[in-house]
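With one protein chain held back, the other chains of the complex are shown just where they sit.
We just call them A and B in the order they show up, numbering each chain from 1.
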Amino acid sequence: MVGKGFAALLDLLRGGGHRVNDALQTLGFAARFLVMLLVYSGQSFRRFNLTIREIYFSGFQSLLIILVSGLFIGMVLGLQGYETLQRYGSSEALGVLVALSLTRELGPVVAALLFASRAGSSITAEIGLMKATEQLTAMDMMAVNPIARVVGPRFWGGVISMPLLAALFSAVGVFGGYLIGVVLIGVDEGAFWSQMQGSVDFRHDIWSGIVKSFVFGVAVSLISVFEGYDAVPTAEGVSASIKRTVVYSALTILALDFVLTSFLFRGV
Amino acid sequence: MSRKLLDLWVGFFVALGVAALLFLALRVGSFSTSGFGQTYQLTARFDNIGGLKVRGPVKSAGVVVGRVSDIRFDSETYEALVTLTIDGRYSFPKDTFASILTAGLLGEQYIGLDAGGDERRLKNGDSFAKTQSAVVLEKLISQFMFNKASEGQDAK
Partner (left out) sequence: MPADSLVKITDVSFAYDERSILKGINMEIPRGKLVAIMGNSGCGKTTLLRLIGGQLKPTSGELLVDGQSVPDMSHAELYAMRRRMGMLFQFGALFTDISVFDNVAYLMREHTDLPEELIRDLVMMKLNAVGLRGAHHLMPAELSGGMARRVALARAIALDPMLIMYDEPFAGLDPISMGVIGQLVRKLNDALGATSLLVTHDVQEALMIVDYVYFVSDGQIVAQGTPDEIRASADPFVHQFVFGEADGPVHFHYPALPFAQELMGEGVGGR
């Protein structure tokens, strides 16, 4: 009786919810993968030079795109902010506007989006290709754990790089706002900085931004290594995985940003 | 790429990131509540706090001396109970007057402290004896109109 009922239920699942089924299976595998990743991280950390190598690839090599984008975003904020603030005769608050938008929102979010498309996709491609060419299987057969040796360092490299990149993005952005606001338009320099300092609180605004970028770093790095590890080992499979890394990362960053913002800045 | 060169670039990257963090912490932002080393707490009761917010500044003679750390409604006296965290470097007389003021016409609201002449000082946990509530613009206007109206009646 029970067996029959179970079989009928199974049939229902098979017929109606193949996609749901697959999605749940992937989610389950992702959770198991995260646990394995954390368990074997000890082994990854024992050979820390591997992680340093990955910080070089995902962090240092993203510097240029992060710095240039940060500068431009700060400059745009300077221009747009001035336009709006000037109507209310409070153009001295430009520094506050630029600094708060960058440290609370734009820095972490835009840096994470750039990081996902610059470093995340290449991590996925690398791991996916290693899987497709049996390098991961070979490693496993050589008694070298691929999660500790390949996945772990890339994950932690991303997690470490992300907050630093976000901080750089915000800092350069503030400088960009300064260039436009003070140097070009001529907002009073003292007011620009002092109003900024008066209204930007380290713990509330800057630290929250850092917490955000750390969470984004974990999410993007996890998605990148997982999609690579889970890739179908063919050329099409790897390219589909790269696409998924960029799309899922972007969606996850924006959704998490909403959740975190409502947590971190509630009642302020 | 050799191990040494790699380490060098990564070190450069990390140093740059930490420098950016320091820049944000020291130049862009300020440690407001956490920035005062030693602090002590004072409480004040107001009939109406208007638009005062937690983390709003507490100023005396225009200098920020503390922050509003808690705002609560007292259901027995029907008053607002506001907790202020004051920088430990500053102390105030017992008869200090706390009032809710507005920066500019439409600016943010803050608590202003006007020192009295008492010898004794306010200690941690003490309460202000004299307070003045926020000026609520609507009330002010209706009061003004009422006065005008009654003046008009008197004149008749």
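Observations, loosely collected:
Convention: a contact is a pair of C-beta atoms (placed from the backbone, for glycine too) under 8 Å apart; a residue touches a chain by one contact, two chains touch by 3 or more.
Remember, predicted model here, so these are calculated numbers, not experimental data.
The chain not shown here makes contact, within the complete complex, with A. When the missing chain is restored to the complex, the residue among A:T26, A:T133 or A:T234 that touches it is A:T133.
Within the entire complex, the positions of chain A that touch the omitted partner chain are 126, 129-130, 133-135, 137-138, 140-145, 149.
Please note the rule applied: only the chains that are shown with their structure count from here on.
Centre-to-centre spacing of chain A and chain B amounts to 36 Å, using the average Cα coordinate of each chain.
Taken in their complex, chain B has these residues touching chain A: 3, 6-7, 9-10, 12-14, 16-21, 23-25, 27-35, 53-55.
Of all residues in chain A, only 49, 52-53, 55-56, 59-60, 63, 99, 103, 161, 163-165, 167-168, 170-172, 174, 193, 196-198, 200-206, 210, 267-268 touch chain B in the complex they form.
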